[in-house]
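Remarks on the structure that follows.
One protein chain omitted, others in place.
Chain lettering (A, B and C) follows the sequence in which the chains are written, and residue indices restart at 1 in each chain.
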Amino acid sequence: MELLFAAVVGGLYAAGVYLLLQRNVVKIILGLALLGHGANLLIFTAGGLTRARAPIIAEGALSAPPDTADPLPQALILTAIVIGFGVLAFLLALVERTHQVVPTDDVDELKGTDT
Amino acid sequence: MNSVIFRSATRYMFPILLLLSVFLLMSGHNEPGGGFTGGLVAASAFVLYALAFDTAEARRRLWLDPRYLIGTGLLLALASGVVGLLAGEPFLTAYWVNVPLPGGGVAALGTPLLFDAGVCLDVVGVSLLIIFSMADVDRGEP
Amino acid sequence: MLIAVMSGFAGALLAPAVCGAAGKRTGWILAALPGGLFLYFLRLLAAGGAVSTLDWAPELGVSLAFRADGLSLLFALLISGIGALVTVYSGGYLSNHPFLGRWFLYLFAFMASMLGLVLADNLYLLFIFWELTSFTSYLLIGFNHDEEASRAAALQALLVTAAGGLALLAGLVILAGVTGNTGLSGMAASAELLRGHPARVTVVVLLLLGAFTKSAQFPFHFWLPNAMAAPTPASAYLHSSTMVKAGVYLVARMHPLFADDAVWHTGLVVFGGATLLYGGVRAAAQTVIKRMLAYSTVAALGVMMLLFGIGTEAAVHAAVAFLFAHALYKAGLFLVGGAVDHATGERDLRRLSGLGRAMPLTAAAAAVVALSMAGVPPLFGFTAKEHVYAAVLASPAVAAVTVAGALLFVLVALAVGVRPFLGRPLDTPKHAHEPSPSLWLPPLALAAGSLGFGFAPGLLDRALLLPAAAGVLGESLAPSGHAAHGGLVLGLSAATLVVGLGLFFARDRIRGLLGGFRLLSPGEPENLWNAGMRGMVWAAGAQTRAIQHGYLRGYLTLVFLALVLLTAPVLLRHSPEVGRILHSRSLSALLHLRFHEVGLGLLMAVSIGAVVHMRTRLAAVAALGVVGYGMAIIFILFGAPDLAMTQFVIETLTVILLVLAFYHLPAFAPPARRVFQTGNLLLAGSVGVVMALLVLVAADEHHPTALARYFSDNSLSLGHGRNVVNVILVDFRALDTLGEITVLALAALGAYAVLYLKPRGEGGKP
Partner (left out) sequence: MSLPLTLPLLVPLTGAVLCVLLFRSPGAQRAVALGVSLAHCLAAAALFAGVRGGGVAAVQISGWPAPFGITFVADLLAAVMVCAGAGMGLCIVVYSLFALDRGRERFGYYPLVLALLAAVCGAFLTGDIFNLYVWFEVMLMASFALMALGGERPQLEGAIKYVTLNLVSSAVFLSGAGILYGRVGTLNLADLSLAVDTHLSPGLLTAIAMLFLVAFGIKAALFPFFFWLPASYHTPPTVVAALFSALLTKVGAYALIRVFTLVFSHDIGWTHPVILALAGVTMLTGVLGAASKYDFPKILAFHIVSQIGYIVMGLGLFSAMGLAGAVFFMVHNIVVKTNLFLVAGIARRLTGETHLDRLGGLCRARPWLAACFFVSAMSLAGLPPFSGFFGKLALLVAAARTGHWTVFTVAVVVSFLTLYSMTKIWTHAFWKPAPEGMPDPAPGRDPETDRAVAGMLIPVTALAAVSLLMGLGAGPCMRLALDAAEQLLDKGAYIRAVLGEGAA
């Protein structure tokens, strides 16, 4: 099971990196999005995958039974997802604006500031 | 995207979604849900509205600048934390009071719920500010 | 003593104010400070030295320790005494300069640093003042920084001396590490520790580098003549008695430590000798007063290094005597040269003649100091030269070099100090006239010194020179009068004078002769240095262009490459364990995997592939959406409903945003060249593999963790919530959530600002 999802994580990272190495700004954004998914799934898998029940304490019970999923990684991922959303949104705005100023989607044409 | 059916559907969906978001926020502490999902659902209600009619209409429906929502949400979250601080406990320490319900039962109200509400407001404000800005980008500053 | 040094800096800070108040009289007033210091040091000399210590940074071994022994006091007296004269002099020389205040600021700061340098009793303290002299002199040399030449000269001087300074610092750090203490007076004791230590040669070389660059030894001499761009008072001060003698002082100071080190001695003798000859010859070829003096200074410094290199008692005695004599006459000559320049506006010796009638006092001063330099009895220069000859006679080669140098000294002395004042007057840019007292008094005072001490060498020996020599050697010497030097020495001196006179009359021919050596100029150390700096800048540019090229994907390639190169070796190093984990995992995978999970995995794989391969943006976005929803499904299947819900809504909003944003962007450009693509593919693949392995490594441990148990036990009882995840978010780890909503807020504000705040002239409000 971990093997399967480890493979998926690897795939997400590989695809993300590959897209990041392109010249097209849209692909770079997609790459970053994939990288984010990869990180989230990575936490989820590394935190111990169980087909267990959700970490919600049943009515009347005082604590969740031992076979429930680890709630902490879920909390972390939830935070990470939301942060990722915010960052992505900003990035999109930035690209939008950049495109108004420099009408290109080829980041190779954005090398004016280094040299 | 502005077919009549869609618009009229939106008219019904809008309040339902808002109610759903409130419900998610309220029940979030015990059932799946919570501030984030609640806020996001509320936001999507307005987004739906914007898609059906237009952003100006949606803004009018919201009737105050999203930035106020953001600020208030953050302030609420901070305040819920300061309560503990004022009581000499560490920042964000939870405080609970049992409020007897008219039905005879009791409801535990506590600063974490306040915090969650803050989260909810913040999320609504943020999502809407971003999406409205992106949608209206060609029109210049509102 | 600390106060004495600090008073110099205080005076520096006050100088501009005084200057503003006193106007023309400034020089005379400010001279009170160095004058007072001079008297103070005389008192110390009478008292036989002093010590004072104050902590600065004990952890680093830096302390404000000062110690005045004979050597220190010899230098201190020269610095303060000549400092006073130069102060008076520059008051007149720069009387109508708009930035006179700043001038005195720099001058006093430099003087104070110099005093600190010679009085310091701590390795690092000495270095601190060493560097202070470097950049205060930088400010002095570049004082007229509106002129390109001054800027260049100042920069060169700073860089050369600073390079040496860093070598010195390295040497001192190593030295302190070896000897374990940073006190200078304690050094001699720890000579034992250094003997036979592997680092010894390194230390010697580094220290000599420091000394040679500072004291303008060949091949680091070139900054000194260029530094003549400085106003004359600065040149007189820096090059007669102070800055350039710092290296000599260092060598003298370190003498006890390396008294028996072959590298040390040979290094000093060889480079000293080379510098002497080189400087003398170049001096003879000059026609401008200041440059001639500058090169003769280089030569003189060579003599001192040479003598300290020989290191016998006689040599050290001769060295301090010569140092003293040189300080007096060289300062005098510089000041005279400046006065002549000031009075006539002419610097070229070939067009200066017969000034004696117009400016008799200056002429008198000039004659005395020049003859002292030439070594004419009874002036002190003669005594000093006697000592020198006596010290070098032991080795014929060294003696020959020294005599040759002395001949050229005679030439320079006559050419600068005598010739311009004799003969038929020539007309000069300005009509020659006797300048104001502040310009002729200081040289006259120095001349008086050369004369007076010439008559009473024994007194000077006892009072100053022998204690100084003792300070160098670490033990006291018996006084040695003239009688000590036999007739041979006397004969040599006489011969030197005669032949030197001859050379003087033949100086134009000599210059012509030396003109032929221009061919060598590419090999000149200065040109090598400049080439080196240019090369450095070029290399810097090349490497910067190479790595900071502006192509984002290039940067990312390096980053990911580093990621792989840093992690993969560790995994390989522990390959057995990784192998074990993989093995167990693969088994569990075969046993436990369910059908819909495999399907889900495939769905993810396909949609990921689709994101990469889609040709149109909207298709790619759609594929990305599928990936996101796939994530949501995974969350549902593995007991994370909150995640699933959040992921679901967020994904929807994200897709809407992407569509809104990409609405404006053009279609995908054709992909980059295949070569890149395969490389990228490899890199991306290896990153993926590394991360997958790490996940497996991590998931290897047993769960649930203690934290998980704690949360599920206390969520309801203490957190009043049955949804553990939510309780974590709003209570257990509420701070994370607080930060997170802050991120959201900032993102929104940022996006808003980016979209609507436009620079002026581009529509919208500024």
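In this text, a contact is a pair of C-beta atoms (placed from the backbone, for glycine too) under 8 Å apart; a residue touches a chain by one contact, two chains touch by 3 or more.
Just so it is clear, the model here is predicted, and its values are computed rather than measured.
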Contact list for the unshown chain, restricted to visible chains: A, B, C
Options C:A149, C:V201 or C:A539, residue touching the unrepresented chain: C:A539
Identified contact with the non-displayed chain, of C:R462, C:H574 or C:H613: C:H574
Touch list for chain B against the chain that is not drawn: 65, 67-68, 70-72, 74-75, 78, 81-82, 84-85, 88-94
Contact set of chain A toward the excluded chain (per top definition): 16, 20, 25, 28, 32, 35-36, 38-39, 42-43, 45-48, 72-73, 76, 79-80, 83, 86-87, 90-91, 94-95, 97-98, 101-102, 107, 110-114
Residue ranges of chain C at the interface with the undisplayed chain: 55-60, 62, 102, 124, 127-128, 131-132, 134-135, 142, 145-146, 151, 155, 158-159, 162-163, 166-167, 169-170, 173-174, 176-177, 533, 536-537, 539-541, 543-545, 547-548, 550, 552, 555-556, 558-563, 566-567, 570-571, 573-574, 577-578, 691, 694-695, 697-701, 703, 705-707, 710-711, 731-736, 739-740, 742-743, 745-747, 749-750, 752-754, 756-759, 762, 765-766
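Here, only the chains that are shown with their structure count from here on.
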Chain contact topology (line, ring, star, complete or other): complete
Chain pair showing more contacts of the two, A-B and A-C: A-C
Cα-centroid distance, chain B relative to chain C, in whole angstrom: 61
Rounded Å distance between chain A and chain B, as computed from the means of their C-alpha atoms: 24
Centroid spacing, where centroids are CA-atom means, of chain A and chain C in whole angstrom: 49
Junction residues of chain B - those touching two or more other chains: 30-32, 36, 123, 126, 130, 133-134, 137
Residues of chain C engaged with two or more neighbouring chains: 641-642, 646, 650, 653, 657, 660-661, 722-723, 725, 729, 737, 744, 747-748, 751-752, 755
Touch list for chain C against partner chain A, complex: 545, 548-553, 556-557, 560, 585-586, 588-589, 592-593, 597-598, 601, 604-605, 608-609, 611-612, 617, 620-621, 624, 627-628, 631, 634-635, 637-643, 646-647, 650, 653-654, 657-658, 660-662, 664-666, 668-669, 671-672, 676, 680-681, 683-685, 687-689, 691-693, 695-696, 698-699, 701, 703-705, 707-709, 711-717, 722-725, 728-729, 732-733, 736-737, 740, 743-744, 746-748, 750-752, 754-755, 762
Residue ranges of chain B in contact with chain A within the complex: 30-32, 36, 123, 126, 130, 133-134, 137
Of all residues in chain A, those that touch chain B in their complex: 54, 56, 78, 82, 86, 89, 92-93, 96
